[in-house]
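A single protein chain has been removed from this complex, and every other one stays in its place.
Our next item is subunit A:
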Amino acid sequence: MASVPRSFLLLSVIPTILILCVDFACCNTGRKIGDGLDTDFSGFSVPLEHSFEVDDVSRFRMRGALQLRGGRETSVSLSQSQLSEEDRNTLKEVAAVDGLYKIRVPRVSLTDRQTERQMDGYLTAFVRACSLVESHLSDVITLHTDVSGYLIGVSIVTIPGACRGTEVEDEVDLEAFNTTLTIIAPTNAPQPETALFIERMDIEHEKRGKPQEQKSFFAKYWYLILGGAIFLMASSSAQPSAGGAEEQQS
């Protein structure tokens, strides 16, 4: 399943160090659904087919075989043959008319091997044939699984991905695929980080809160109380004289 090698592969592809590490840590703890079913670790193979036609009508042919290994450590490898002379020419023709190069894999489950149930249907993806030719058949194929290990999608990109119209002269460049293969399981979305926040608040609280609480009420407000007392005394002593003055006037 979500494995160390896969995550490292990801790291090599995407220069995101911080977040993926977090995600990766979650992956191992979170993905426990298929654990009971992981009896077969020997793996199995599914065909990887491709299609490239000048008239854009899909005719899928075998490109290679994907060796899938389900279980705790999902891994995938691809064994594929070279393109034949005829295929190379077709591919170049398709590239010339801006056709598509499509691949497909059957829908399978990586964990549920006991039932050996093959769901009907395929997962399909495409890339422009010209970019495949111009990148000298260096493609990146990614398989996506869902939480319970079903293959849900496949994607293919070439590096570089652009079509610049550069001629590929050398036939040797179009003989063998230079494929990077990855399998991606869903990442676990983070939960609200309450524990860390409370911890931080506690630390701050300790840092700032302590010296204040030691002071008693009188120690803190003695000047106010004293001032209030003086004011009261002053006003009470002043009042009778003021009243007396009034009386005298009237």
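What to note about this one:
The working rule: a residue touches a chain if its C-beta (ideal position, glycine included) is under 8 Å from a C-beta of that chain, and two chains touch if they have at least 3 such contacts; residues count from 1.
The definition used in the following text is that contacts and distances are computed from a predicted model.
Remark: of the listed names "ER membrane protein complex subunit 1", "Electron transfer flavoprotein subunit beta", "V-type proton ATPase subunit" or "Pyruvate dehydrogenase E1 component subunit alpha", the one matching the undisplayed chain in UniProt is "ER membrane protein complex subunit 1".
Interface residues of subunit A facing the missing partner chain: 13-16, 19, 30, 33, 56-58, 98, 100, 102, 104, 107, 119, 121-128, 131, 140, 142, 144, 146-148, 150, 152-153, 155, 157-163, 184-194, 196-197, 200, 204-205, 208-209, 212.
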